[in-house]
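Note that one protein chain is taken out, while the other chains of the complex remain in position.
Coming up: subunit A.
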Amino acid sequence: MLRLLNLELQKLLLNRTSKILIFVSFVLPFFVILLSSLKINVFGFFTLELGELGIFNFPVIWHLTTFFASQFKFFFAIVVVSMIGNEYSNKTIKQNLIDGLSKKEFILSKFYTITFFSLVSTILIFLISFCIGLYYSSYNEFSIIIQETEFLMAYFIKLIGFFSLCLFFGMLVKRSAFALAFLFILYIVEWIIFGLITWKFNADIAEKIQNFFPLKSMYKLIDQPFQRIAMTKFPDKVDLSYDYGAHGYEMLIVLGWTALFIFLSYRLLKKRDL
């Protein structure tokens, strides 16, 4: 396993473009979260300090940081599709197989890399949330800190799921740009199907079904936190309440998709003549 990971890391880290993209996808969310936690003096008129709003309290902070950080996953998605696209355009995939890598090992080396970067990203988010939380949070009891850490798990699974989808599209179309276009098409298709079901039945059923779709199920893992923060400000407004939890069954759906995408990528490569 380490051999395969090592192999892929060499391919990625010696490539300047992917190095920059990896850097951006890890460091940018880090900075955004860090900056937002600072006191910002807006031209001397007033001081903006998000920390005062209570959004960096445990356990809300887990929800907030994982939600924002996951918006940056697109940068690494580009790395994932290009690491497949480059193998095809340089024909190095062929050479790798001739040199004695099996098709299974080839897919596994990509999957391990995805998992590795997802893990690193999760750990980074954990560390920074933890530090900011300790600094700002009004509650520092251990039992409160560990509440809702399932958002970290959700974040990790969300990344793996999304990157596996990218990996599959990369394998399917062999070209990075087309693979990214496919992601966009899938997004539209999911909404069209949602619209169709709403039209035929009703929005309730449509949403339940849509929650099983790949992109939507990944999005659903970490719901937007704004409404939740608004809820804490106006506790009397009942119509604001919604289910924001990262549930086990939601993770299972995404893990199911992940397994399917990896399996399909392997099948695709196995059947293909290079």
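Note that in this section a residue touches a chain if its C-beta (ideal position, glycine included) is under 8 Å from a C-beta of that chain, and two chains touch if they have at least 3 such contacts; residues count from 1.
Methods note: contacts and distances are computed from a predicted model.
Asker: From the names "Cytochrome c biogenesis protein ResC", "3-oxoacyl-[acyl-carrier-protein] synthase-1", "BlaI/MecI/CopY family transcriptional regulator" or "ABC transporter ATP-binding protein", which one matches the UniProt record for the unseen chain?
Answerer: Spelling it out: the chain absent from the display is recorded in UniProt as "ABC transporter ATP-binding protein".
Asker: Tell me which residue among A:N90, A:N140, A:N202 or A:T232 touches the hidden chain in the full complex.
Answerer: A:N90
Asker: If the hidden chain were put back, which residues of subunit A would touch it?
Answerer: Looking at subunit A, the ones touching the missing chain are residues 3, 6-7, 10-11, 14-16, 86, 90-92, 94-103, 105, 270-274.
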